[in-house]
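Of the protein chains in this complex, one is absent; all others appear in place.
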Amino acid sequence: MMDRMIIDGLAFALPLFIIAVGGIYSERSGIINLALEGLMGFGAFSGALAVVLVLRSFPGLQPQGIYIAMIFAMVGGALFATIHAALCIYFKANQVISGVVINILSVSLTAFLTRQLNSLIFKAPSDRFQLGVANRITIPGLSEIPVLGAAFRNLYPFQIAIILVAVAAYVLFEKSRYGMRLRACGDNPHAVAAAGVDVERIRFSAVVISGALAGLGGISFAYSISANFSPMIYMGYGYLAIAALIFGNWGMTTTLGAALLFGFARSGGYELARALEMSSTFNDITMTLPYVLTLILLIFFSKTNRVPRSLGEIYDKGKR
Amino acid sequence: GGGSEPAAGNGGQAEADGEALRIAIVTSPSGVDDGSFNQDNYNGILAFVENHGNATVNAVQETTGDVAAAVQAVADVVADYDVIVTPGFQFADISSIAKDNPEKKFILVDANPTPQDGQELFDNVYAMTFAEEESGFFAGVAAALETKTGKVSVVNGIAFPSNVNYQWGFESGVMYANKHFGTSAQVVELPSYAGTDVTNTNVGGNYVGNFADPATGKVVGNALINEGVDILFVAAGGSGMGVFTAAMEAEGIYVIGCDVDQFDDGVYSGGNVILTSVLKNMSINVERQLNAIVEGSFQGSNELLRANTDSTGFVWGDDRHQLSAETMEKLEEVYELVQAGTIVPSANFNGHSPDNFPGL
Amino acid sequence: MKDAMISIRNVTKRFPGIVANDNISLEIRKGEIFALLGENGAGKSVLMSMIFGLYEPDEGDIWIKGQRVTDYSPRQAARMGVGMVHQHFKLVENYTIAQNIVLGMEPVKKTLGFLPLVNLTESEKEIEALSHRYKLDVNPRARIEQVNVATRQKVEILKMLYREADILIFDEPTAILTPQEIEYLLEIIRELRENGKTIILVSHKLEEIKEVADRCAILNRGRLVDIRDVATTSTREMANLMVGREVMLEVNKPAPAFGEVVLEVENLRVKNQDQVEVVKGVSFQIRGGEIFAIAGVSGNGQAEIAEAITGLKPVTDGTIRLNQVEITHYPVRQRNLEGIAYIPEDRQAYGLILEDPITDNLALKRYFQEPFSTPGGKLRPEAFVSYARRLIDTYDIRSNRGEASITRSLSGGNQQKMIIAREIEQDTPLIIFVQPTRGLDVGAIENTWQQILREREKGKAILLISLELDEIMALADTIGVIYNGEMLEIQPASALTAMEIGAYMMGVKEHE
Partner (left out) sequence: MNKKNPLTAFLGNEKWQWLSIPVFAVVLSIVAGSVVMLLMGKNPLAAYVGILQGAGLVPKPNYAGGTGMLTDFTSFLDALAPMIFAALAVTVGFRAGLFNIGIAGQMLLAGFFATLLVGYSDLPWYLAKPLVLIIAVTAGALAAGLVGYLKHRFNISEVVSTIMMNYIIAYVTSYYIKSYFVNPVSRQSEYIQPAASLTLKNLRVGGVRIDVSIGIVLAVAAALLVYYLLYKTRLGFEIKAVGANKQAAEYAGIHIGKTTVTAMMISGGLAGLAGATFYLGHYASMQPGVLAGLGYDAIATSLLGNNHPLGVLLASVLITTLDKGATYMSSKVGVVREISGVITSLILLFSATGTYIRYRVNRQRQEQKEQQEHREPPEEQSASPAPGEVSAQQVEKSREANLKEGGDEA
């Protein structure tokens, strides 16, 4: 039972985390990113489309499908994020609004394109792209550890990819020149500009990275939950990721904690329901567990929350 | 997408021309290419259109899934068509539109029209519902015959009558196989996912609690697989995709699809998880009624369709299922008994229970 | 011509409704200290910003080191060796001082042989050394958000020094430094010139200019009035040129006529947001008609005293009485109504809603009263407009579109005038001035001082918190010196010399 809680919890928490990391990139550069839901969805769409296209010509690549999907999900998410970036940075749009609009656009556009492409290219009308499932990996040795070993059992390939990407994202964000400038942009872009750094370029790239990471999270959900891409992917996990990153105070490690909390509260809720043998009608109640828990914890942890100082402010060079 | 030629414009003229039937299919959110329920109905229309050259069909989609919105969508377009096909329980209330538009014909699938001022039957509405317990029964028999672990399960969405029918039909089928074919399959139920039906009776089973929550579906699927179940009958709408995923990720687990042939949904790198699919044959019935309309023999009625009209059943095509020849043989055997009415599997409200029904 | 480091040719810069720089031409020579003066809003900062690439001229062009600059940006400016200390700090608050200084040219070190990661250990040492050398002592590892305004100013200067620019622009660098710090800074500036750097200094402090500058240009309403050799121009002349009339910064202070005690602070204790006690048992009284000044080096708790009295910071212990009424725990609004007006230090954060028009800001403390709103809670826009027009007139608030101007578009000095106007008009028994003349030009300072004295004449109790000893000496009746959260001395102004105050400010106890 503990095992299952850990395995399922991780499988949910990691994609959520990487989406939130995307959010951190964008928001720490000063651009509010409510578009995560849409970026995640569009990324998943792109990854799924790529896989379906590749497998049509090279059916032998089935086992590599998930890797192809992950790469293209990141590309697709990144491309779609340029809309948000352009709106917020060059067109000086309200960032909250832009995010919401991106979400609306993503839902209708992917639904529309999925149908159109299925009937045009594949001549098989359908509202989804079938993905097939991901094989699961168990890390020998580590998985033998009692209790915690579960964290190394039955891993999806995307979980390992996410961990690798997250480590890279962490180093880039915390230790590199680029990261240092990016974080400074979120605090005081005027200081960055005065230091001779192109604020707009930094922010643009940060938003694009957030799209790529959100796309990776999106394709992971697509694989782990329903093994296909359909508009059902828009289940609000993008918004949940925003909650996680705010809960995590815009920091990477704390946000990982928040994502794990969501994941384990969720899988724990299922286990609890099973242990208590409650009838299925109570499912709805146990499903609230992560959200209620978050709200309660926020009461204790929000006091010290520090929003990136320039978050949401339209950057105007001449502003005094 | 699914839509074909525009049908609007030259209103009354087409009607005079007997054959140029203008058909609309109005669906709830998932649309006519959902690879499932809606698509099956749509295929029935397409088959009809193929044989009647100048008939046209347009697909109209309602996106919220709300019952009032569903009816509104029909109302929005009804003037431009001669026949409206409405697959889904959401459309039960079209009876009000039907009353106002006696010259239009309605084919309602999976629900009976809502009574209007006490009127339950409408001259221009053909409503078809299906004896889900029969389909469930075939799934149960197949599962019991094919299980290696001796443990089988049914996963449903919410304990509405159609779902309970599937569940009890399935349990009836397992019972039947145990008794008549010497199997000893056990139906596994997770107490924490027991359903409560519309009369607030606990009906057992495994209910996800939702029709659009694949994530929980997967959790339920995994939990059952963990209990040693190797064949799952899945009648849980969108939540079912999660159960499929759980089965694909595990080894040697099979699922039985429902409503339509779901073989294509079962493909994965390791093969296919679909053991077989049990059916509601909507397409043939929709086509039948469309034919009746052009032939002038259409009659409004509320029909509960059974195996005796080939309306319930299972997949026959050899390349669309993975049952052994032996199992197929036995299924054909029980199919005839169900057709003949010898076997009447237990349903939510037919007074029989899975361990005590006619024919057991 | 050939040694012109910067050459500005017929430059015009407009903002909606205003010509900030009007056909300005001037040349700055290599190795000189060139001063720029002018009233608030004269266009000094705008001109400097164009040299630094923050704005683009609408007309005319700028030549740097004999090269006409096109497609100019701060990045470009930095490459050409131009550095600038901005009037409004441009610092990353949650970064350390070292991080701020190296930003844009961060040193990287290959880690694991291939990963270029930022490594600050070297830079921190360099910065420490640099700050010692120029007597701008800072701790490179301190976070900006934890250091006071003076330190921030030092960081801005260090930033430029670190970059080894050879054209250095200082836009009002001394506004908030202590006299000693100013001395050091001027020394630095001289030293820099010795090293062959070219320096532009924007300042309202004419003595400073007199002390260090070689030449000065005077701007008035966007136009270049004159360029003078500093050696042959008296500060008085400079002031005249700049304001267009005689200015005297020596006040005629009538003898005091103290009334009843208006404000009584007893054993006040206040904690800052990090729960550190920053005001440690301070007591004092202010009578009607008295100017009570708190002198002290920035960051010693004086801001917190003001915030505690106005209700913006909770009091941990002690009492505050206004006209015999204890107001220690009153909400802000009630204190305002009981009679406190407050000119805060940070006008951009506290005093004003920058995105709103002047009208709303001038009525910010009155909007809920007649005639601005009816008893039922409906606003009367006419009242806002007429009130704003009156104040704009009375207090000489200059803007591009009159009362409808968005506050952000005003120059810093004019924003300050708005606040002073609003607060004085509150007509309260107690007025708290924190750094009232920070960033104001001499004319405006003179004006403000007069206003403060006029309020004193009216019998108001005035709490003046300032870093400027001149200001305190000119205005105060009674002086308290604060050091590390404790009030060291309270004496009549006549009993203290500037030297003594300076000593107390550095923490010297008793009369030694």
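Labels for the chains are A, B and C, by order of writing; each one numbers its residues from 1.
Convention: contacts are C-beta pairs under 8 Å (C-beta built on N, C-alpha and C of every residue); 3 or more make two chains touch, one makes a residue touch a chain.
The structure presented is a predicted model; accordingly, all values stated were derived computationally and were not measured.
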Displayed chains in contact with the omitted chain are A, B, C
Missing-chain contact, candidates A:Phe204, A:Phe247, A:Tyr270 or A:Tyr315, resolves to A:Phe247
Filtering A:Asn94, A:Asn135, A:Ser205 or A:Thr254 for touch with the omitted chain leaves A:Asn94
Full-complex touch with the removed chain, picking from B:Asp80, B:Glu227 or B:Asp264, is B:Asp80
Only one of B:Gln61, B:Ser153 or B:Thr327 touches the unshown chain, namely B:Gln61
Out of C:Val230, C:Val243 or C:Ala383, only one touches the absent chain, namely C:Val243
Absent-chain interface residues of chain B come out as 1-9, 11-12, 24, 31, 58-69, 72-73, 75-80, 89-90, 92-93, 96-97, 100-104, 111, 114, 158, 160-161, 196, 198, 209-210
Hidden partner sits against chain A at residues 34, 83, 87, 90-94, 96-98, 100-101, 103-105, 107-109, 111-112, 115-116, 236, 239-240, 242-243, 246-247, 281-282, 284-285, 287-288, 291-292, 294-295, 298-299, 302-303, 305, 307, 314
Missing-chain contacts on chain C, rising order, are 14, 16, 39, 58, 206-207, 221, 234-236, 239, 243-245, 247-252, 310, 312, 331-337, 342, 344, 349-356, 360, 364-365, 367-368, 373, 377-379, 392-396, 398, 442-443, 446-447, 450, 453-454
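We take it that only the chains that are shown with their structure count from here on.
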Chain centres from averaged Cα atoms put chain B and chain C apart, in whole Å, by 76
CA centroids of chain A and chain B: separation to the nearest Å works out as 35
Per the touch rule, the chain A residues reaching chain C in their complex are 171, 175-177, 179-181, 183-184, 187-188, 190-198, 306, 309, 317-320
Chain C contacts chain A in the complex at 45, 49, 52, 54-55, 73-79, 84, 86, 88, 90-95, 99-100, 103-106, 108, 111, 115-118, 159, 408, 412
Note: in the complex, chain A contacts chain B through residues 4, 8, 12, 62-63, 65, 115-116, 118-119, 125-128, 130, 132-136, 224-228, 232, 235, 267, 270, 273-281, 283-284, 287
